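Note that one protein chain of the assembly has been removed; the remaining protein chains are unaltered in position.
Take a look at subunit A:
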Amino acid sequence: MEDIEIGKVQEQLTRFVNKEVYVHLETTNGAYASHFDDKAYNVGAFIRNAKVTYTHAKIVGIGNAYRVGLKLEIGWVYAEGLSKWELDEKGQLLMAGHDREGRLMVALQISETPFKY
């Protein structure tokens, strides 16, 4: 994955406007957080292949912390902490944020075809 360039990612986000797309959204601090640190909490959520259509999309932020919002007819999709992106060979837009050790903390992915399940 490459460092996010806001113009390039915005272009990709716009490409999917008003199309039926599949979204993978997740955030996690791992299943071992409270195993290695008893003051930590295990927190995570993911949704894979949520089918949505967004009417408007924007990426905002600076440096290594970007936020993306997708405006739906009756709600929003939101992710914070994104710093890397890639358009893979299937044309799926992948965005992610990692910690210092390279572990994934957040991911937002958009595709016109379902993600593998």
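Annotations for the structure displayed:
Methods note: a contact is a pair of C-beta atoms (placed from the backbone, for glycine too) under 8 Å apart; a residue touches a chain by one contact, two chains touch by 3 or more; residues count from 1.
One rule holds for everything that comes next: contacts and distances are computed from a predicted model.
Candidate names were "ABC transporter ATP-binding protein", "Oxidoreductase", "Bacillithiol biosynthesis deacetylase BshB2" or "Cysteine desulfurase IscS", and the UniProt protein name of the unshown chain is "Bacillithiol biosynthesis deacetylase BshB2". Among the residues A:V9, A:I59 or A:A96, only A:A96 touches the chain that is left out of the figure. Mapped onto subunit A, the interface with the missing chain covers residues 1, 24, 26, 28, 30-32, 35-36, 38, 46, 84, 86, 88, 92, 94, 96, 98, 101-105, 107, 109, 115-117.
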